[in-house]
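Note that this complex is displayed minus one protein chain, with the remaining chains in position.
Here is chain A:
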Amino acid sequence: MQTVLLEGRGDFGEWRDAARRLLVDKVLPQHVRWQLRGQAADLFGCPGEPISPNETATVSVSRSFLEAAEAAICHSDPDRFSLLYRILWRLQEERSLLQVTSDPDVSQLMRLIKNVRRDSHKMKAFVRFREVEAVQPDRRRFVAWFEPEHFIVSRTAGFFQRRFTDMDWLIATPKGSAAWNGTSLKTSREPAAKPEGDDATDELWRTYFANIFNPARVKIKAMQSEMPKKYWKNMPEAALIPDLIAGAERRVAEMAAREASQPPAFHERLQAQWRGREGEGFADLAPLERVRQETSLCTRCPLHCNATQAVFGEGPDDARIMFVGEQPGDREDLAGRPFVGPAGSVFDQATEAAGISRAGVYVTNAVKHFKHEMRGKRRIHRRPERPEIEQCRHWLVQELDVIDPKIIVALGATAYFALTGDTAAVEEVRGYPIPLAEGRILFVTTHPSYLLRLPEGIERQTAHRRFQEDLQAVARLAQSV
């Protein structure tokens, strides 16, 4: 049996030198006793042998073990040294041991690391600085007292340095201290004394703490599981907790008992202003702009609840050709403009190839709001139904009145139905001019998104070609009328 005497202050270097020596000497984990200085056993006369590091010996061990050991060594559990040596020993044979988190040694290691991490996290959270007199000109100085469970001060000091760079600070704890003066971070493992003093800002902080608490939802267990009582004595706000809890029930009851009071005077004044505003119309706007504004407020069918916005038509108000699609898609719904998504680019390419300038035509949809359903995290287009199309015809008719196009191109069955009330399939009415009232001509073709839905191949190529031919026919028609 070999005894190693250690300081036991979470110093990784001390353990590493000893462990390396033991490993080189092939000392079995069960033959090592890790003794902390001042611990009962060494009083009974089994002094530890000082370990002199064997500089020539090389022991290879993975980066992940070193990181784990550096964290676990900060734990105050006296068994940490032997646990780490045992794992180090086993790692020589079982290279992937650390990945087996269900192994008793590994799960104990993970537990230690978790506790250290938690303690370090609590230090970041519950340290409270108090301002004290400055020692450097132009730099304010703060001190704090914290009582960690483990040897985490030097491990956690970097966090405070990165955060509180422009002030001097000192964190004193019974397990060491850390201080920053703007140029260097000094840490010590020696127990420090509790600094005295008061800070006027604590009072403002207590005011905040007391008022952000909602007495109608007391959950004491939830509070204490995250902020255990052992931390309370060094947190200025914690003294308020018992009274806040005790008074909560009464405050809620008082609130419920109180009658609703008369609104203050300015409320009536404000309400009158709102009422005045509601009467404002769009009368003085240009006709197309007026319809656009009115459409944006449309609630004629439930689709408006789930869509971002009404997507109104786009193009010159004297366009000779008007294209009517089905409804806005995902991108159109976000952009607030028709035909800007994938189907829009198919449309753009086809019109350009047919010699129709997009800037010269008016493009709109039969239904102005995006109808969709959720699939996972995506919004999937759903076909609008008859009542929705019929309700939305209200706006389409007004667009037609203002634009007064000579040629109307229905892209797909929905648009055809919206324009004519006829439920025929696209293939039955496609590809020839259909006279409408007021001397307009209707032309029917597929919707560009139909082309996108077809699988790559002959079928898609054929559909593309036919769509292209239809648009060329529209272009020819536009020259003849």
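Note that contacts are C-beta pairs under 8 Å (C-beta built on N, C-alpha and C of every residue); 3 or more make two chains touch, one makes a residue touch a chain; residues count from 1.
Everything below uses one rule, namely that contacts and distances are computed from a predicted model.
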item	value
Name under which UniProt lists the unshown chain, selected from "glycine dehydrogenase (aminomethyl-transferring)", "DNA modification/repair radical SAM protein", "Spore maturation protein" or "Aspartyl/glutamyl-tRNA(Asn/Gln) amidotransferase subunit C"	"DNA modification/repair radical SAM protein"
Touch criterion as defined above, residue of A:Asp17, A:Glu237 or A:Glu294 at the omitted chain	A:Glu237
Touch with the omitted chain, as defined above, among A:Met167, A:Leu454 or A:Ala475	A:Met167
Of A:Leu36, A:Leu91 or A:Ala335, the residue in touch with the unshown chain	A:Ala335
Residue among A:Val24, A:Ala239 or A:Met255 that touches the chain left out of view	A:Met255
Hidden partner chain, residues of chain A it touches	96, 99-104, 107, 121, 124-131, 140, 142, 144, 159, 161-167, 199, 201-205, 207-223, 226-227, 235, 237-238, 241, 244-245, 248, 252, 255-256, 258, 260-264, 266-267, 270-271, 273-274, 296-297, 299, 304-309, 333-336, 374-379
